[in-house]
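Apart from one protein chain that is not included, each protein chain of the complex appears where it belongs.
Chain IDs A and B follow the sequence of writing; residue 1 opens each chain.
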Amino acid sequence: MATRIEPNVQFIREMQAAGGESLKKCYQCATCSVICPLSPEDAPFPRKEMIWAQWGLKDKLVNDIDIWLCHNCGECSDNCPRGAKPADLLAALRNMAYKSLAKPAILGKWMSSPKYLPQLIAIPAVLFLIVWAISTGLRIPEGEIIFAKVFPTLAAIDPIFILVTLFVVFTFISSIGSMFSSFKASGLTPKEDAPGIFRSLIMVVKDEIIDHRKFKECESNQDRYPGHLLIFYGFIALAIVTGTIALFYWTDKLFGFGMTTPLALWNPVKILANVGGIALIIGLIYMTRSRLNADTRNAINSYYDWYILGVIWVVAVTGFLAQIFRLADTATLAYWVYYVHLVSVFMLFAYLPWSKLAHLVYRTAALAYARQIDRRGFDE
Amino acid sequence: MSNNSILVIGGGFSGLTAALEAAEVGHEVFIVEKMPYLGGRVAQLKHYFPKLCPPSCGLEINFQRIKNNPRVKFFTMAEVVSVSGGPGNYEVKIKIKPRYVNNNCTACDKCVEVCPVERDSDFDFNLDKTKAIYRPHLMSFPMRYVIDDQVCEGTACAKCVEACEYQAIDLEEKEKEITLNVGSLMVATGWVPYDVKKLIHLGGGQISNVITNMQMERLAAPAGPTDGKIQRPSDGAEPKRIAFVQCAGSRDQNHLDYCSYICCMASLKHCTYIREQYPDAEVVVYYIDLRAPGRYEKFLHKIEQDEKVLMVKGKVAKIEEEVDTGDVIVTAEDIMGGVKKEEKFNLVVLATGMQPSVAVEESILDVPKDDHGFIIGGEEKGVFAVGCAKMPLDVMTSAETATGAALKAIQTVRR
Partner (left out) sequence: MADKKIGVYICTGCDIGENVNMEKVVEYIEEECSPAVLKQVPFLCGKEGLAQIQNDVENEGINRVCVAACSPRVMWDVFDFGPDVIVDRANIRELAVWSFHDPGLPEPEDDEMSDPLTMMVRDYIKMSVSKLDRILKPEAEPVDLDKTIMILGGGFTGLTAALDAAETGYDVVLVEKEDKLGGFAAKMYKQTPTKHPYEKAEPPFINELISKVEGNDKIKILTKTSLELIKGAPGRYKVTVKQGQEEQQLSIGAVVLATGWKPYDSSKLDNLGYGKIKNVVTNIELETMAKDGKLARPSDGEPVKSAAFIQCAGQRDPEHLPYCSSVCCMVSLKQAGYVREQNDDAMAYIFYKDMRTPGVYESYYRAAQDDPGIFLTKSEIQEVSQGENGKVLVKVTDSLLGEDFEVEVDLLVLATGMVPTISDEPVLKLGYRQGEQIPDLDLFDGFADSNYICFPYETRRTGIYAAGCVRQTMSMSTARDDAAGATLKAIQCLESVNRGVSVHPRAGDPTYPKFNMVRCTQCKRCTEECPFGALDDDEKGTPEPNTTRCRRCGTCMGACPERVISFDDYSVSMLNEMIASIEVPDDEEEGGYRMLVLVCENDAYPALDMAAMRMKKWSSYVRFIPIRCLGSVNTQWIAEAMSKGMDGVLLLGCKYGDDYQCHFIKGSELCNRRMDNIGETLERLQVEAERVQQKQISIDEYDQIPKIIDDFIEEIEGYGPNPYKGF
C-alpha cells in the first residue's frame, strides 16, 4: 500500500515565513548534499529535506533528525545553483521546532515574531520593577553602589533565576523527550551496540563542541567561525563566573568565607568575567557583521537570528555599562542599566527553549542521538 | 534606395548559413570572421549528434557554395570596429589584422619546419602545440597559413620568410581598415565555452585529468592532438572509467543561469566516442535532467541500451585528484539510490556550457542583450542575431535561425 501524500501548503508557507523563503526554487540536483561535509552517506541531507519541503511533507520534516546535524554554515546555499538556500530552509525548520517543541506553546508563538516582543519584555521588566519597588520603593539607594541593595541576591535574584533554570531545564527535558520519540517514530532507533546517551553526549561535547570542529569544516563558515567560538567561550566564562560567585555567596553565608559582590577588579573571577564579556562583544561584532554582509542571494536573516543577537548584545553591553557606571559612581545610571541587564538576562535564559540559542541543547541532544543511531558525516 | 548588401558578423556555422542563404537568393553578402578560418566552433567537433557525422562534411559543402558564388565575400582575422547609419544604409568599418601570410601560400608546410617558436594550440584547447606559423587546422578554409604575432619573433628571426619559395610571408604586414556599405546586419558571433577555471569545486583547469567536453572533441578527432585516440592528458593512458559531469556551470546562478541546450546530447555523443574506442570502458553520466528534446530522445534511448553506460541522477559538486595515480575522485548523490558516493575515475569530462561570445568580448553593436549577453533585439534596426548569439542552440536549430534571419535581413534591404 503506497503512502498517500497530501502536501500541506500551509506548512510550506510557514516554512517560507520562518526563513525558507526560496525553498520552491530547488530543482533537486543534490549539490547541497554533496557539498555539505556533515551530510552522511546514506540518505544525505539537505536535498531530501528540500523536496519534502517543496511538497509540504510536515510529518517527515518535524521528525527529521538531520535538521539538527546541520551547523548552518551556509556552504550549501553558497553553492546552490538555483538560489534555493537549503541552509535557510534547515534554519527555518529549526526555528519552527523551537516554536513547537517546547511548551507552553504561547511562548513559542511570542518568540516567532517581533510583534510579540513587548509581551516578552514586559514579563521581566515588570518582575524586576516589582523587586525594585519592594526593595527600595523604586528609589536609587545612597552610598556605595551595590546592586544587591536594589536586587537582593537571596530574596530575589536567586529565587527568580533558580526558578527560571528549573523551568528551562524541565522544558528542555520534556521537549528533548518528545524530539527523541519523534526520531523513533520516523524509524530511527539506536543501534544495539550504540553507546548510552550520556556517553554519547560526552563524546559529542568532547569531539565536536569544544573545538567547533564541524563548524570549522565548512569553507563558507570562515568568518562566522571565530565569532561563534568567541560567543560560545564568552558564555562559558560568564557561566563559570556566575557559578563561582553563587558558590562563594553561599559559602560566605554558610561558612563565613568567600566573596561578595562587587568584586575587586583584580579578582581573578572578575578578570574572567571581563575577559568573557570582551570575548562576547568581539564575537558579537563578528557575528553581526557576517549577518549584515551576508549575500542575500544565498542567505537571508530571520527574526530568530536577530532576536538572539539583539538580546546577547543587550546582555553584554549592559553588563559592561553597569560595571562602568558603578565604578564611575553614577548611581542612577548604574542601577537602571543593571535593571536592563537583568531584564535582558531573563529574556536570554527564560525564553531559551524557544529561541535560536536552544540549538545549544537540541543540537547537542540530537548529535548524541545521531551517535546512537550511527549517523555520521560522509568523511567521518 | 537602400543598400542591397548584407553583412554577417561571424563566419561560424550560423554565420555561413545566414550568408549563403541570403546570397543564394541573390544578395551580395560579406562575412567578417575574427579567426583565420571560417567554420567557427563546429570545425573543432569530431561529430554532430545524433547522426554522428563529421561537421567538416557540411562545412565542405558550404565552402563549395562560397567558392561557386561570386556574391559571397569574406574576410578572416577581421573585426567590426564601428557601425553607423541605419537600416537599409549602414556604414561598417572593419579592421583586418595582419595574417602575415598572403595569397601565395600553397600550404606546403615548409615554413613550419623551420619555425623555432612553439605556442599552445587554442584550436586544440591547449592539448597540443603549433609553431608560431601554422595551418589553422587541417580542414582550414581558406587553406592558408597564419602567424601568431604574440609569439613570433618577427623580422629578427624570419626563417620562415627564407624557407618560403613563394614569397608568401610578409612579416611587416600591417593592420588594415576597410569600409563596407550594407543595408542590414546579421550577428552570428556564436559562443565560447564557459571558463572552466571558474568551476573550482570541479577541479576546472587544475586537475589534469579533468577535461572539458570541447577538449574531448579534440581528443577524439582524427585530426586532433592524439590522432583521435582518447587518452588522459596526465600520462596518455587509456581511460577505463570515465565520468561525465553535466551542467558544469550551466543551470547555475553562480555561473550560467540558463541551460546550454547542447551539453546532454554532447555527452551522450561522447559516450559513443569512448565506447567505440574502448569496448570495455565504463562510463557514468551524472545529470540533473537528461535533456534530449524532440527526436534526440532516440539517441538517448540508444545510449541507455549500452550496459556500460550508467546514468546517475545527481549533480557532481566535488571533484578531487588522487595524487599518486592521477585518478579523479568524484562525489555526487545518487538521488534515485539515496546515497552520497565517492567514485574513482581515470578521466572526467566536464560538460561545460556555452557563453555568448559578446558576453566575454567587447562588442560595438548597440543592440539589447539579456543579463547573460545573449542578444534579444535589434530587429527594428535591421540587425538580426542568429544562432548562439541569440540563445543557446544546437547546430540544426542555429541553421534554422540563420536561414530565418536571412529572410528578415532581405526584407530589410528590399524595403
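Here, a contact is a pair of C-beta atoms (placed from the backbone, for glycine too) under 8 Å apart; a residue touches a chain by one contact, two chains touch by 3 or more.
Keep in mind that this is a model prediction, so the values were computed, not measured.
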**Report entry** Option from B:G12, B:P54, B:P225 or B:G373 whose C-beta touches the chain left out
**Finding:** B:P54
Query raised in the report: Which listed residue (B:V101, B:A332 or B:A405) would be found touching the missing chain in the intact complex?
Result: B:A405
Query raised in the report: Which chain B residues touch the hidden chain?
Result: 13, 17, 20-21, 24-26, 46, 48, 51-62, 64-65, 67-69, 103-104, 106-109, 138-139, 143, 165-167, 221-223, 227-228, 251, 257-261, 289-298, 301, 313, 335-336, 338, 370, 374, 376, 391-393, 395-397, 399-408, 410-411, 414
Report summary line: Interface residues of chain A toward the undisplayed chain are 2-7, 9, 12-13, 16, 24-25, 27-28, 43, 48, 51-52, 54-57, 82
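By our rule, only the chains that are shown with their structure count from here on.
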Report task. State, to the nearest whole Å, the distance from the C-alpha centre of chain A to the C-alpha centre of chain B. Result -> 54
**Report entry** chain B residues within the chain A interface of the complex
**Finding:** 201, 247, 251-255, 288-289, 314-318, 331-333, 335, 338-342
**Report entry** Touching residues (chain side chain A, partner chain B) in the complex
**Finding:** 27-35, 39-44, 47-48, 79, 81-83, 297, 378
